[in-house]
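Note that this complex is displayed minus one protein chain, with the remaining chains in position.
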Amino acid sequence: MRLAAPETVTFTQSGFCPGCGHGLAVRLIAEVMEEMGLSEKLLAVVDVACGSLNIDSWRFDTIMAAHGRPIATAVGVKKVRPGNLVMAYIGDGAAYSIGMAETMHTALRNDNVVALVINNSLYGMTGGQCAPTSLPGQITTSTPKGKDPKKAGMPFRVEEAFTGFDIAYLARASMADAKGMIQAKKYVRKAFEKHRNGEGFCLVELLSPCPTNLNMTPVKSVRRIKDEMIPYFPLGEFKDKKREE
Amino acid sequence: MAKEIICAGFGGQGVLTAGMLLINAGMEQNKNVLFYPSYGSEMRGGTANCTVKISENLIASPVSKSPDILFTMNTPAIDKFEERVKPGGLLLVNSSIVPADRSYRSDIQVIKVPVTEIAAEENNPKGANLVMLGALAANSDLFSIEYMESAIVSFFEKKGKGKFNEKNTACYRRGVEGR
Partner (left out) sequence: MAKVLLKGNEALAEAALAAGCRFYSGYPITPQTEILEYLSWRMEEVGGEFIQAESELAGINMVLGAAAAGARALTTSSGPGFSLKQEGISYLVASDLPAVIVDVMRIGTGLGDIAQGQGDYWQLTRGGGHGDYHTLVLAPASVQENADMMAEAFDLAEKYRHPVLIASDAAIGQMIEAVEIPEFREHDINKYEWTIKGCKKGCEQRKIQNVYYTNPNYETYLKEKYDEMEREEQRYENVCVEDAEVVLVAYGISSRVCREAVETARAEGFKLGMIRPITLWPFPVKAFSEAKEAKAFLTVEMNILGQMMDDVKLATNANYAVDHYGSIFEIPEADGIIAKAKDMWKKGEI
């Protein structure tokens, strides 16, 4: 096992909270790029939410796009630079709430971009409001008495909505422990391989801790993923369209 | 001075094509030309009209408040636009469709041609608009009869439809004769 971080991780002062999952995802992406030998090819589009801090955490050419629009922006980039890898890095609020139309229509067109969706079950940047992925009963700053599914609906499970689309890849992994990270890395790598092969839209959702907004210690926040999130958000590959020869 | 023409009729009667033929003829003489169609919901319901302006000078508005020529292919077109025609102007009427007993303004010239029947006789039912263009050329000083015919021929050639020109000019010439 190698310990040195990839060249593309900057180690500049990061704005992430202690115990945040974004840093893990940054390293994971950087490692996959390095292992595939494609670090110089990746063009990233980040959302303006917490994931926007990635622009300073990695050395990939990066656009910080409007909230909910990074996938649309990534489609624009890919059309102009088909020889590059293009990834939209966004949260669950961007992907499944304000940017749902963009996510769905990119899936409908099976545009050849990668979407990495960080699911922490809440809105992080704005201070922990209810998200489409918040669990029933979850206390947030906009559901102080707990999320009521009768009012806000049940948490959104991407596999229930997206497996019907003719997309290349759809998977979910957890960043709660080493085992989860190994699975996450495998899925992310597979997504980029399919993307490189021009197979179409690949969406990987990563369950991620947010101790600050959950008012938990980092350890508890990670345990919550295993105890509460995974039972609701199953891990695995939901769509793995074989490359058409 | 600008010549202003309104072409109007049912959709499918070729009024927009007639307008295009007129501005193409103007353009090939290096005149300023403008064509303004009705668009959007105005197009629904089967009526079509367009305004055409042809001038040596710059053209101002795309709208014609008082056209010199009103090129109509049906009764609703006359109902809608007759009152706008400039005194002394020309109204072209499709007598195949419009009742013979209809009365018109007395201060304009009215030319009635059975263009639908003529086009059918020429085995070119889509050429009714060309019959009417013949009548227009014969009854106005917009373009000479020969020049209008050559401009029609070149228009369809540019569109890759030159093989219909014989049939088309036959219609046009019947319109010049007026019967």
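Each chain gets a letter, A and B, in the order it is written, and its residues are counted from 1.
The rule is short, and it goes like this: contacts are C-beta pairs under 8 Å (C-beta built on N, C-alpha and C of every residue); 3 or more make two chains touch, one makes a residue touch a chain.
A quick note: this is a predicted structure, and the numbers were derived from the prediction, not measured.
Q: If I'm reading the header right, one chain is hidden. Which shown chains does it touch across the whole complex?
A: Touched by the chain not displayed, across the whole complex: A, B.
Q: For the chain that's not shown, point to the residue among A:Ala101, A:Ile182 or A:Val219 touching it.
A: Only one listed residue reaches the unshown chain, and that is A:Ala101.
Q: In the complete assembly, which of A:Ser39, A:Ser97, A:Gln183 or A:Ser208 touches the absent chain?
A: The missing chain is touched by A:Ser39.
Q: For chain A, which residues reach the chain that was dropped from this view?
A: Within chain A, the residues touching the omitted chain are 7-8, 39-43, 45, 52, 55, 58-66, 69, 72-81, 84, 101-102, 104-105.
Q: Please identify, in ascending order, the residues of chain B that touch the omitted chain?
A: Within chain B, the residues that touch the unshown chain are 20, 23-24, 27, 32-37, 39-41, 58-63, 65.
Assume only the chains that are shown with their structure count from here on.
Q: When the centre of a chain is set as the mean of its C-alpha atoms, what distance in Å lies between chain A and chain B?
A: Once rounded, the distance between the two centres reads 63 Å.
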